[in-house]
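The other protein chains are all here in position, but one chain of the complex has been omitted.
Should a chain be cited, it is by its letter among A, B and C, assigned in written order, with residues numbered from 1 in that chain.
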Amino acid sequence: MAKDNTLFTYLLRLADDHLILSQRLGEWTGRAPTLEEDLALTNIALDLIGQARSLYSYAGAVEGQGRDEDQLAFTRPERDYLNALIVEQPNGDFAHTIVRQFFIAAFMVPFWREMEKSDDEQLAAIAAKASKEVAYHLRHTAEWVVRLGDGTEESHQRMVEALEGLIIYTGELFENDAIAKAAIAGGYGVDTEALRDEWRQTVVQVLGEATLELPNAGYMQKGGRDGVHTEHLGHILSELQYMQRAYPGLTW
Amino acid sequence: MAKDNTLFTYLLRLADDHLILSQRLGEWTGRAPTLEEDLALTNIALDLIGQARSLYSYAGAVEGQGRDEDQLAFTRPERDYLNALIVEQPNGDFAHTIVRQFFIAAFMVPFWREMEKSDDEQLAAIAAKASKEVAYHLRHTAEWVVRLGDGTEESHQRMVEALEGLIIYTGELFENDAIAKAAIAGGYGVDTEALRDEWRQTVVQVLGEATLELPNAGYMQKGGRDGVHTEHLGHILSELQYMQRAYPGLTW
Amino acid sequence: EAFLAAFQERIDAEQKIEPNDPMPEGYRKTLIRQISQHAHSEIIGMQPEGNWISRAPSLRRKAALMAKVQDEGGHGLYLYSAAETLGISREEMYDQLLSGAAKYSSIFNYPALTWADIGAIGWLVDGAAIMNQIALCRCSYGPYARAMIRICKEESFHQRQGYEILITLCNGSDEQKEMAQDALNRFWWPSLMMFGPSEGQSVHSQQSMLWKIKRFSNDDLRDKFINATVPQAEFLGLKVPDLELKWNEEKQGYDHGEIDWDEFWRVVKGDGPCNRERMRTRRRVEAEGAWVREAAHAYAQKRADRQAAARVAAE
Partner (left out) sequence: EAFLAAFQERIDAEQKIEPNDPMPEGYRKTLIRQISQHAHSEIIGMQPEGNWISRAPSLRRKAALMAKVQDEGGHGLYLYSAAETLGISREEMYDQLLSGAAKYSSIFNYPALTWADIGAIGWLVDGAAIMNQIALCRCSYGPYARAMIRICKEESFHQRQGYEILITLCNGSDEQKEMAQDALNRFWWPSLMMFGPSEGQSVHSQQSMLWKIKRFSNDDLRDKFINATVPQAEFLGLKVPDLELKWNEEKQGYDHGEIDWDEFWRVVKGDGPCNRERMRTRRRVEAEGAWVREAAHAYAQKRADRQAAARVAAE
């Protein structure tokens, strides 16, 4: 029971990360700077929502109270969403979206790779599929980081601002709090602290190629894992949940 | 009964106009170009929400099914909102907001003045109070129209764009459809067709002072009175209704 | 003259015309206009449905909707490429769209107001598009015909998906059924207008027929669509909003009421409910993305320069 509770929370955090990030990316559909990029961003959003669905479904099964993926995704109050703060940050300009996705992909690549070794077979299976997908996310965003960093003066400056704006939300990804530690001890969770150096290396290498620098982070914001979010999440939820809230309990 | 149904719909249209417009203006609170204008726009929004409350309360009483102002304001589906399309148009830049408000105020001044003569005592009473308020709205927005029209080249150009963008939504305000005609025949509604010339005069005079011209309208968009809106309304409602939808039936 | 006759012979022999083949200027122009208009429709068509991605009522529907809108972008890409084989660049076509010189299907100037509209757009709008497109799979211009074959497959999938949304609504609550009926009410007539007005003796249209760019008349395609769609509406338990609609035993097809061609022309000319909004959005997207495209271009240039310099140094 205690194990299940922890696993449920652990899954929900991951699922919320994916859902909220795909919701953000979906805002770009039909609005990206080029048609090709429109398709690429939507691809990433589709991968994320697919991962979210697997994770919510599994979380619902673990919880054992008959909640399906949609009930978990759409009908919880704001304070029960457990996503990291970085995924709810606004799209901003294209530089912000690319930096946000790049930071996250550079984390998710080693995360899913380690998760493939999880004792939990379902998590390992989800990880195996996700690993292939995030490898593309990382490659694609890294290419844009280089292009924009080493593009024009304006694009470079926008990238500098995006890096400065988003760096403070990266620390939270690596924190092993009580839930994470229990998940690691349980043999199914990933020790994210241990991924920090690899992330840094990936990021610094790509930024170097892009003639950019990783800004000094200073204090890292956190709170999402305990449901204490930025003010952006509430607005995301008012759209995300609209239909399920306005017409509760129906099939669509 | 038939009279009550018509009156109910008539009141709802008016109430929805006021609610949605105040919701739009509320987006400016804390974000206006000057502190003084922040207070002024919020004042107008407060007047509008006050008028909306009176109208919804009265509509609820007329309907006689126990729906209060909040149930009417917050829990109807999108297609049941009957506001004119102009009030749901985005704030855009400050020029758009001013033009939208000016167009509407120039209409509401004669509208409420005529409504003061309504056979329906409650409507007449609401009109008496509203008349004083909209006189200020018209004065205040007209001053801005002049300032921005006759200000800088940029402000003039922005006003031209705002006028062109919004003119197509003004025709709907004056249409006497079946409901409006029934309300006029019933002795409680205002013949808005008859206000068209006065509106035009007011608008043209102020625009003249502002070195601006009223653009040629061409075809006037409509649909709001039958609940056929622009795509903007749905997004407004997802925020507006959020709490009442997420927590149905509670007292706040 | 001899060239035109020879060209017509190839057409009549059902040979496909390919990019490098000689072709009459009128043939080329007609195709450019039609293909680019078709591409623009896909791009603008992303807007009404894109409007519901953030509010789709389930994760499954959200993913399907995103994928559908993405497919439309993909169709836009194929079609721009097909048009490019005729000697016009994507940028040029894009400029024509943004300036208003080029048109797009006027159905996309109607708003998507409720979730049921997403179903109705798939069922009716994609359904009507498919009727046109199936015919185009046999178009005499090879690249267009081949693009159409691929697009038709995906569109059929979208159409079934849309219809399935409505089946779900019609098996649902009273509000859901009402929502479905309302969507049909609003999208029925604009869908019929998608086939365009009756052509009468239009020279333009006859030439297209002769060149096998077009293979059926607007009215024929419209009738085919109506005949296919009315039974589907009946299956859903919905009422087609046309009091004059009735089965004509003799022609084995439906007779329908008068289409409001004033509305059609008004919307084509820019006064539909969303024309300005669609163009404003598209122009804003273009403007906001300009710095990104410039940066990508500058980077590509720098890279090419560096590689050239490296080659020189190595020699």
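In this section, contacts are C-beta pairs under 8 Å (C-beta built on N, C-alpha and C of every residue); 3 or more make two chains touch, one makes a residue touch a chain.
Since we're looking at a predicted model, the values are computed, not measured.
The hidden chain, counted over the whole complex, makes contact with A, B. Of A:186, A:215 or A:234, it is A:234 that touches the chain left out of the display. One chain of the complex is left out; on subunit B, the residues touching it are 19, 23, 26-27, 29-39, 42-43, 45-46, 49-50, 52-53, 56, 69-70, 73-74, 93-94, 146-148, 150-152, 154-155, 158, 239-240, 242-244, 247, 250-252. By the touch rule set out above, subunit A reaches the unshown chain at residues 77-79, 165, 168, 218-219, 221, 223, 228-231, 233-234, 238.
FYI, only the chains that are shown with their structure count from here on.
In terms of which chains touch, the assembly is arranged so that all chains touch all other chains.
One finds 37 Å separating the Cα centroids of subunit B and subunit C. The geometric centre of subunit A is 41 Å away from that of subunit B, both derived from CA atoms. Shown for subunit A are the residues that touch two or more other chains, namely 239, 242. Multi-chain contact residues, meaning those touching two or more other chains, occur in subunit C at positions 55, 175.
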